[in-house]
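One chain of protein is taken out of this complex; the other chains stay put.
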Amino acid sequence: MSNFTHFNEEGRAKMVDVSAKPDTVRTAIAHSSIVVNPVVYDQIRHNQNKKGDVLAVAQVAGIMAAKKTWEIIPMCHPIPLKGIDISFEWDVKDETYELLISVSVKTKGSTGVEMEALTAASVTALTIYDMCKAVDKGMKIGQTYLIEKTGGVSSPDYRREG
Amino acid sequence: MSNFTHFNEEGRAKMVDVSAKPDTVRTAIAHSSIVVNPVVYDQIRHNQNKKGDVLAVAQVAGIMAAKKTWEIIPMCHPIPLKGIDISFEWDVKDETYELLISVSVKTKGSTGVEMEALTAASVTALTIYDMCKAVDKGMKIGQTYLIEKTGGVSSPDYRREG
Amino acid sequence: MSNFTHFNEEGRAKMVDVSAKPDTVRTAIAHSSIVVNPVVYDQIRHNQNKKGDVLAVAQVAGIMAAKKTWEIIPMCHPIPLKGIDISFEWDVKDETYELLISVSVKTKGSTGVEMEALTAASVTALTIYDMCKAVDKGMKIGQTYLIEKTGGVSSPDYRREG
Amino acid sequence: MSNFTHFNEEGRAKMVDVSAKPDTVRTAIAHSSIVVNPVVYDQIRHNQNKKGDVLAVAQVAGIMAAKKTWEIIPMCHPIPLKGIDISFEWDVKDETYELLISVSVKTKGSTGVEMEALTAASVTALTIYDMCKAVDKGMKIGQTYLIEKTGGVSSPDYRREG
Amino acid sequence: MSNFTHFNEEGRAKMVDVSAKPDTVRTAIAHSSIVVNPVVYDQIRHNQNKKGDVLAVAQVAGIMAAKKTWEIIPMCHPIPLKGIDISFEWDVKDETYELLISVSVKTKGSTGVEMEALTAASVTALTIYDMCKAVDKGMKIGQTYLIEKTGGVSSPDYRREG
Partner (left out) sequence: MSNFTHFNEEGRAKMVDVSAKPDTVRTAIAHSSIVVNPVVYDQIRHNQNKKGDVLAVAQVAGIMAAKKTWEIIPMCHPIPLKGIDISFEWDVKDETYELLISVSVKTKGSTGVEMEALTAASVTALTIYDMCKAVDKGMKIGQTYLIEKTGGVSSPDYRREG
């Protein structure tokens, strides 16, 4: 006699069904940062790192990671990204050198692209870390979070308040 | 003088042209299984495998593999999967412990998703094998096949008969 | 006041530490199969499938999958494979056409290669399925299992009995 | 006091925004080639290379590379390829043995597919090189270029002149 | 007449040569975290997230990302990881719910594994974000940094102070 045991569905992972959602233009902007020491700050600004142009490499890494987000984050849906832009800004105060990273992602698809923007921001910061770790062993990647999200059908646009 | 030799097309691989097929909602359900010994059966049920929660890891592996099917199976077209769900059921009889694996995949695209469901089912079974192979060297992955397929334009829906 | 909650380790996934294991030559042989209808049997034998030479494509797919096993199976260690060989054999009896798949894998590394052999066997079968599914909707991938494993340091060689 | 330094945008990499472009059927044909010695020429024609059927393996490699172009070329947009076909032709003259490679790619998407065709052509040639390098150490991959491109919305169709 | 222009090497990216470094056992521990709202806190603790067991999925994602670090971070050397372990701890105070993430990585190779530990920590946090973003739109991934690094030949062991 056969004895079947059905599992309780609770807690088991699934990639939720989004087949009913229409394709709309969607954007997301994410933020990350990295705090470095003055030597790294100078190297990056004067392009003297011996592994190469730190920000150029980091930007390529971030763009490539955005496209691969669905391979890296298990429950993310594959989305055909239409545009990716990564920009940098230095925030220097009180002997603290922080490089701010801003990633903007655009698609025309059925899910939001906040994970793509966040993943690109993280990988951009990680790549800067990798390029500079021989010079500064104490770097910290700063907070990583969503700044803005538009184009969702079921949810209103999101903008982080002040 | 130049001497051109044209090849006979026969037998050369190609990814067949599906650009004329419209995007429709399509589903597929595939089945696989794995036969384990009583020790593995107990470990899985009581979550005592030293590598981790066997079924949770296998489910993540299966979902990720479904999304990468077009990278693994050479002539498969890339398809934007919209939903993936993997469930388990034990079939215990006559001292045989068989874990049944069922994978359901959904897309809105121009080709069927049976390969995605079958690949996910196989990888789910392989992952269970990997997690448990230190305890049971005689496991066998059972038959892997399509249960159901819907949404094709040129072909009728398919359901495996009892 | 801060309130820390430590997790019970039980059930959480890890890739177990094998850094103490020496690199030795290791081999594994895995088996899979696929049952097809007579039309597919003839197409494969006479190389008349319109997607290409079925077994040639399947062999390439299996070899490439073996190398990527650590990307597909979550807790597998990355291993530098040194050799992969895939062979086929038809078993025809009583109107049943079964293509037997045998995969042999070799490495010089710190873990066994049974998962690499099994993954390659599964992907080889899945690729045959994909190449032939337009002609036969009722194919079944047969049992997939380990035939032989040698070279482990802590465990004796394994050979499946009759 | 905080001191922000804005970067000049010039020279920083981005994946340009194509979200406003409609999906249309697009095709591209690319050309590459490889010059080999007479021993390789004979091996390929009589299928006697010890690593396998050279052209069959190269064709699978080219098709798989076309699908992965957006992972290999950093600023390429991910595109759902709909069809890929690779053909070969020998050009033998004056003791020179040149294998001509032609790759045709089709999509229904918002960008052209010339990079997919060119990447597939290069990888096809590289794979032939790999299969034959034990026999001929002096092979050269020939020029690689676009032959034809159709379906762009903003740009006219392209055909290389004589 | 031909006119060659040599480039100044400065600023061009390279993967630096480590072929002279011996293989030694190396470890790294990295830290990240994510701040969530009370609803997410409860969902995770009672395993009630509708996408699945949040921490189980995140752990698998982190382990798989560690192995792929060299594919994600451009100038990282490929390293055969020997062990990966990810653990969690809640820090709850003053209405703030922060999940602390600790990743430990081990290899026997010629470079350190801090990038592997940091990448795994980031991806673990990103995956938690993805699983919970439907419930909490204001999550922030906390600082990500190296805690400890051992086994380097040319550089002393590193431990972050206080």
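First chain written, first letter: the chains are A, B, C, D and E, and each begins at residue 1.
Criterion: contacts are C-beta pairs under 8 Å (C-beta built on N, C-alpha and C of every residue); 3 or more make two chains touch, one makes a residue touch a chain.
Since the model is a prediction, treat every value here as computed from it, not as a measurement.
For the omitted chain, the shown partners it touches in the full complex are A, C, D, E.
Set against the missing chain, the residues D:29, D:57, D:86 or D:105 yield one that touches it, D:57.
When the whole complex is considered, the residue among E:12, E:50 or E:159 that touches the unshown chain is E:12. Listed for chain D, the residues touching the missing chain in the whole complex are 10-16, 47-48, 50-53, 56-57, 60-61, 64-65, 68, 72-76, 114-115, 118-119, 122-123, 125-127, 129-131, 133, 137-146, 149, 158, 160.
Contacts to the hidden chain, counted on chain E, fall at residues 1-7, 9, 11-19, 70-71, 74-75, 77-80, 109-110. Although one chain is hidden here, its contacts on chain A can still be listed: residues 52-53, 56-57, 59-61, 64.
Assume only the chains that are shown with their structure count from here on.
Listed options A-D, A-E or C-D contain a single repeat of the A-B interface, assigned here to A-D, on the basis that more than half of the contact pairs agree by residue number.
Our note on geometry: chain B versus chain D, Cα centroid distance of 30 Å, whole angstroms.
Centre-to-centre spacing of chain A and chain C amounts to 34 Å, using the average Cα coordinate of each chain. Distance from the chain B centre to the chain C centre is 13 Å, each centre being the mean of its Cα atoms.
Multi-chain contact residues of chain D, defined as those touching 2 or more other chains: 56, 59-60, 64, 80.
Chain-to-chain contact here is organised irregularly, matching neither a line nor a ring nor a star, and falling short of all pairs touching.
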